[in-house]
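What you see is the complex with one protein chain gone and the rest in place.
Here the chain labels run A, B and C in written order, and each chain numbers its own residues starting at 1.
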Amino acid sequence: MEILEQTPIIEPGHTSLSVTSAIADVPLTPIRRTPVGWIAGLLLAFAIMMALLYAVGALFIEGIGVWGVNAPVGWAFAIVNFVWWIGIGHAGTLISAILLLLRQDWRTSINRFAEAMTLFAVANAALFPILHLGRPWLFFYLMPYPNSMGLWPQFRSPLVWDVFAITTYALVSLLFWYMGLVPDLATMRDRAKNIWAKRIYALASLGWRGSARHWSHYLSLYLLMAALATPLVISVHSIVGMDFAYGLVPGWHSTIFPPYFVAGAVFSGFAMVLTLLIPLRAAFHWKDFITARHLENMAKVMLSMGLVVAYGYLMEIFNAFYSGDIFERANTLDRFTGFYSPLFWGLIAANVVIPQLLWFKGVRRNVLVLFVISLIVNVGMWLERFVIIVQSLSKDFLPSSWHIYLPTIYDILTYVGTLGLFLTLLFLFLRVLPAISIFEMRELVHETGHHNAVAVENATDGKAQVYPAKPTKKEADTAKGGR
Amino acid sequence: MTTNSDEQRQPLDLAAARQQLREKKGKDYWRSLNELANSPEFEKVIEQEYPRQASLLGTLNRRDFLKVLGASLALAGLTACVPQGSDKILPYVKPPEVLLPGKPVLFASTVLQDGYGQGVLITTTMGRPIKVDGNPKHPATLGGSDVFMQALPLELYDPERLKQVMNQKTAKTWGDFTNALGSLSGNWGQGAGLRILSGMTTSPSLIDQMGALLKKYPQAKWVQFSPVARNNSLAGANLVFGQPYEPVYDFSKADVILSLDCDFLFAEPGHVRYGRDFGVRRQPISANGTMNRLYMIEGSSTMTGSNADHRLAVKPSQIEGFARAIAARLGLAVTAPTGDVAGQPWLDALTADLKSAGKGALVLAGERQPAAVHALAYAINQALGAVGNTVNFIAPVAQGYAGDGYTALKTLAQEMSSGAVDTLVILDSNPAYTAPADLDFVKAMGKVKNVITLANAMDETAVLSSWAIPAAHSMESWGDARAFDGTISIIQPTIEPLYGGKSALELIAALLGQPVARGYDLLRTYWQGQLKGGDFALTWRDLLGKGVIADTASAPIASLPTATLNGMGALPAAASGMEIVFEPDYTVWDGRFTNNAWLQELPKPLSKLTWDNAAYLSPATATKLAITDGDMLILHVGERNMQAAASIQPGQPDDVVVLSLGYGRKEGGSVLANSGFNANLIRTSAAPWFQSGLQVTKGREKYTLATTHEHWTMENRDLVRSTDLEDYKAHPNFAHDGEEQAITLYGQEERTGYAWGMSINLNSCIGCNACVIACQSENNIPTVGKDQVIRGREMHWIRIDRYYKGSANRPRFVYQPVPCMHCEKAPCEVVCPVEATSHSAEGINEMTYNRCVGTRYCANNCPYKVRRFNFYKYVDENVASMRALRNPDVTARSRGVMEKCTYCVQRVNEARIQAEAEGRPIADGEVQTACQVACPTQAIVFGNINDANSTVRKLKDLPLNYGLLADLGTQPRTTYVAQVKNPNPMIKEEA
Amino acid sequence: MDNTLIEDKKQKLYGLLAKFDTPEALVAATRRVYEAGYRKFDAYSPYPVEGLQQAMHLRSSPMPFIVLAGAIIGGVSGFGMQAFATVIDYPQNIGGRPLFSWPAYIPITFELIILLGAFAGVAGLFFFTRFPQPYHPVFNSADFNAHASQDSFYLGIEADDPQFQLERTQRLMEQLGSVQVSEIEA
Partner (left out) sequence: MPPIFSSRSNTFVRVSIVVGLIAITAIVGYLVWWTHSSTFNQVGVKVPQPVPFPHNFHVAVLGLNCRYCHTGVDKAAFADLPPTETCMSCHSQIATNDPALAPVRDSWKTGKPIAWNKVYQVPDYVYFNHQAHVGKGVACETCHGRVDQMTTAVKANAMYMSFCVDCHRDPAQYVRPRANVYDMGYKPDGDQHKIGEKLVKDYAILPPTQLMNCSICHR
């Protein structure tokens, strides 16, 4: 059991070339030398994904009835999974966008991976709104398009907001991720041995050649997209939160939902990043790039987000009693003592109690413990969504209509299957693309190594400047002729 | 449906009647469908016989039909040939008059319930009867109906009906039968070996024919038997008056009612009428006099009991003691029990109340109680002077029946097993199932050479019969019947027998040697003989139009002797230990409706149980025996025993197991297959209703019961607002105590034009469920089956919530019918992403099925949980015979679509179009929802709340009017009239 | 004839490419080249190098304005679409809410602001960087391909720069502390 020492965000002794090869050579491993572990992992993930295929097949042939949903519990696993996956999706954009704006350079070694994770999580999440429809083949009714009925979607419905939010989120994250990849794709192009690999990477890299002109436009756009992505992340989960806050179901009808859902999303997102990175950094020997600092920082973010979530829970309970609304009160009491109370207490333990361990440095730096905690938080956040959605619906206003929900095998297979889909995509990503942003690592190497670099004339003012540097008025003018 | 208001109905009916007559003479479009019976090409033939309907069916094919479980199997052969989505139109060759395509035609007719006639109006579209409602002109219904009446269309189109004459399991024709009959009747001689077993028979024409038969075969015997026949009532009368008179009650005059185990709102003949009269007197603000008061002492928790002001559940055997105590206190010559009786605390107050009510008092005894209790009841009524006012005695409606059904059946069984019976003819009866266990009727049947059964389906009796003749449904055949008060009404067919069924009239005619006699001629000839004077053709036409023969109600017995109670012995010794108690089932009666999916899935009024019956126990009894819900119990009575699943029901008497009849049937369809437990296995002819000495042992396995209502109490939410009359007089505004004025961010758009709204009067609602089935029938609502009900996926658009108040051992019950509230600020609409549910200008919360994608968000967000979702493809498109059942004015919903109450928007639209065509506004009461029409107590009123003079508006202006969960700001268009009970202040109900 | 030789050499010559080991060297060299009056030149680096932009006197990227334009279009069209649909095109009474329920339009409007903003940005990048551009003369240099995207820094002067004269330019580049200077054919 290794106990990590205080470490920098990149181990010393690295050069541009060393980081480049360390990262780029992983996907470039010749097919014949593909690691067995990877193949095994992919096969396993793929097998699990087949469960999804089976469950969805049954769903489309038989109808929603194969799930456990009923009246009054019209939403259950599908929506729980949807919220859960979307939540996980938030870490990626958050890490790469917000931390970029905040100039947290430790992000560079994890953002690429986190963004990929975001994409795959969103892909999973996006499945459910369609799957949970009674008539999924008519999903396009939710989108505005010219139709022979002369009808529009009902723009007051949060579900339509969802459609827009998720589409936007998926597309923007994709672009953001791809933009980040372009310079690395060029590297891949240049390092690839196989001619076909070369060609593909070459096309994908759009002809990137690292020209100063490229860099200036590129960095400017990258920063702007980060600026766009940040409010986007927040809006997306706020809207997901509104799906519930908008309804008058006791246990849903609460104004704190949007912020508290966002916090929950970040919380679970970071948990998932940890869950995945801790084994991966070991497997791919990335300990130099993803150091104890990274893990610790993420643990800290988790802790703080966990506290925000805890505050959310507390406020919900407080309001239920303070408002004097008998329905809210009854609903809260049912959470404490009702049929689903074990799940409720379970989520409290997983999301509020256990994360408090992260106050201790020892815990934060104990990789194994950290891994376990992150797993627990993942589970806890799933339970949270389950309790919010199912428990609230199962006991609303008229006792005559109360009815509990129990999942069927198809509910479970669908959920497990999406994990398979997620892992499959993840494995493929690791095999063909650099999982860490190479050019940013090079930059990092250069910056960290800067103090002992040879002092070149004017090198300092270059350093002093915030980049992408704004040229002074004069320079700009003189540059007129320059192009 | 164009309209339900009488003035417009009358001409329609006359026209209909004319129509009937003409087609009977000329070979017209109305040709017989007999050949259909065997033809696999049902659809094709239909197209020839009913061109108009066929053109409809063409488009209807893809519109889904209502599902009968397993029916698809039954009709597999048939459906094979049904073209999906025909694109042909087949016009008439010669158009019939009065039949305008797409306009419904109403026929006045009669349906039977255990022999007693109930006047109905049958709605037909394109020659297909699709809806049955009460006939306002008929005394037994006054336009109201009950669940059985409402469920008849499904029975008519049930694909599992007997479709051809069966002889030892081989298909034969009517011709074959009559030939065989010819040789058979040859050696009947005096008819010594001939027996006829029928259900209760009130039909004058049939009785007349029986007379003829018995004249022809003097030694033949005719036995009438029904497991729920009025035996003790008649026997009781015999006891006190020396004659088996039949009591008829008038609740409109009753101020104080004491019911001795009498479920008069359900089990008595005339219960629909009783419900109406009773309901009218339940109004705290009542046009006709004071609010009535009902005391109920009962041996099982009944629907009537749940509506009582004072209710006491005791062992049925204890009720006689109570009755005697009352009688004694009223000074009748009867040996009162020494010491306390059950209900002791009531006695003084009750007798005082009865005394002060005098002729306004009404004491009735239930069929479950022995003759003695009936005798007491009659005597008390007479002593109070109520006879002639609230109760009258008439000659038995089932002419010549003396209330000896069980003994008669017993004798018959003995004769049969002794081999004395050579030919047994069975009409409208299923003795192989309904006969008490001790008669061993099945074995006895084995001893009879020829058993000829007129059967609806291959039921327990039919399969054992040498000849099973398909019976014509009462909607397919001609006949007549007498109502609870003796009024005679005509049964006229609305469609030719789908499967060539024969009516009882026709079968008896065949026995009399007229194999080809047609029911129509038999009936008409009979009545021609009866109705002397005047142009018969006219009279006949007129009475067909009305459906009722005027002034035929039996006259009260003129010189009723003073009741003598010395006929009855001493009070039987109080039985200790547990008692088994039987009751007719609230959804399948005595078992004749067990193959009806609508009724099977209908939640029973109190237990909310579907698809099964169960052994009901009170919580106390259950704890004593350490029994939990769903435990399999073994019930030992004497040497017999049976298994049944336990269901714990607050309000049931202690030390009693209540079991309803009609379940556990084995033959006769796929819907009745393995549902419930057969009470007849431990029921004896000696004690058909209750018996002491019950031993209950707990079986090992568990049984899953499907209930639609898993919670008992209201959790202190003011859902059903009710109080006592005293308190109401003090605070008439009680229904609004602590109600906050719901405010809205969005201004109130002022209502112009029609504003549809509904008012449901909780004082009137008796929880009978008629509205539920009426809605199902009107709106093509599918049934989903037991396992789906267990998953909470039942589809009823209107449900009746039942809550318990007070303690679990002495609960009080409240009912609350819950349709869609059509909220003006509908929470469901704003969350629908595709505008599938929106608001009409007239305030109806619309549901556009073809736009719905099934997110179920609306259902989640509906605080009333009235939205229903098609989790699977519940509608059955495959069953050809079911197609005709469909209401063509309502889209049937496919898989993945949300549905809910629409205020019968199809009726609203129809009325609007009609009114606009005639350039007039829609009159108040012109649009009536299906539930409103069906309601026997007129608890549901629908109309335009913008019209200050409309009935619904007047109700909504009452201080009692309140909206369910109105604090949520939903502004429901459906509101309730708060409940006011009228308990006796002298009696302190211990909780 | 020497001239002609240079002439036709110039024909198929794209320019000269100097290689540097450190970003600082590159920046310095760039400055000198600019001062020497060259304009048609470009600097290549495996990661963004501080100060390079100034050294080349590049105008700062117009990207923000493009993104802003996209965002505005997205917002206006988004809000407009919803208002048009619910108020003008198919007005419906939905739960008694006002036809013009502007608060409900905000989320979608916002999302479209982001979406079109991002699209415009990417489109802009493609436009200004002339992407996709799988071929570029510098790719003719094997050395460039082997290092430019990994660990080395390059400065390329195009032959059709008016200042360009093979020998002189070559000499200048060698003085800039480059580790090697190579000719790139067009």
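Methods note: a contact is a pair of C-beta atoms (placed from the backbone, for glycine too) under 8 Å apart; a residue touches a chain by one contact, two chains touch by 3 or more.
All of these numbers come straight from a predicted model, not from anything done at the bench.
Of the listed positions B:S838, B:T855 or B:N870, the one in contact with the omitted chain in the full complex is B:S838. Think of the hidden chain as still there; on chain C it touches residues 90-93, 132-137, 139-140, 142, 145. Take chain B: the residues that touch the chain left off the picture are 47-48, 51, 55, 58-60, 62-63, 87-95, 100-103, 753, 835, 838, 840-842, 844, 846, 848-851, 889-891, 902, 905-906, 909, 913, 916-917, 919. Residues 146-151, 189, 195, 198-199, 202-203, 207 are the ones on chain A that touch the missing chain.
Note that in this section only the chains that are shown with their structure count from here on.
Simply put, of A-C and B-C, more C-beta pairs touch at A-C.
Inter-chain centre distance (chain A to chain C, centres taken as mean C-alpha positions): 30 Å. Touching of two or more other chains is recorded for residues 151-154, 156, 158, 160 of chain A. Contact of a single residue of chain B with at least two other chains is seen at positions 827, 830, 832, 835.
For chain C in complex with chain B, the touching residues are 92-98. The touching residues of chain A, counted against chain C in their complex, run 15-17, 20, 144, 150-156, 158, 160-161, 164-165, 167-168, 171-172, 175-176, 179, 183, 186-187, 189-191, 202-203, 206-221, 224-225, 228-229, 231-232, 235, 239, 242, 439-440, 442-443, 446, 453-454, 456-459, 461-463, 465, 467-471, 475-476, 478-479, 481-483. Within the complex formed with chain B, the chain A residues making contact are 62-65, 68-75, 132-136, 138-139, 141-142, 149, 151-154, 156-160, 163, 246-249, 326-327, 330, 393, 396-403.
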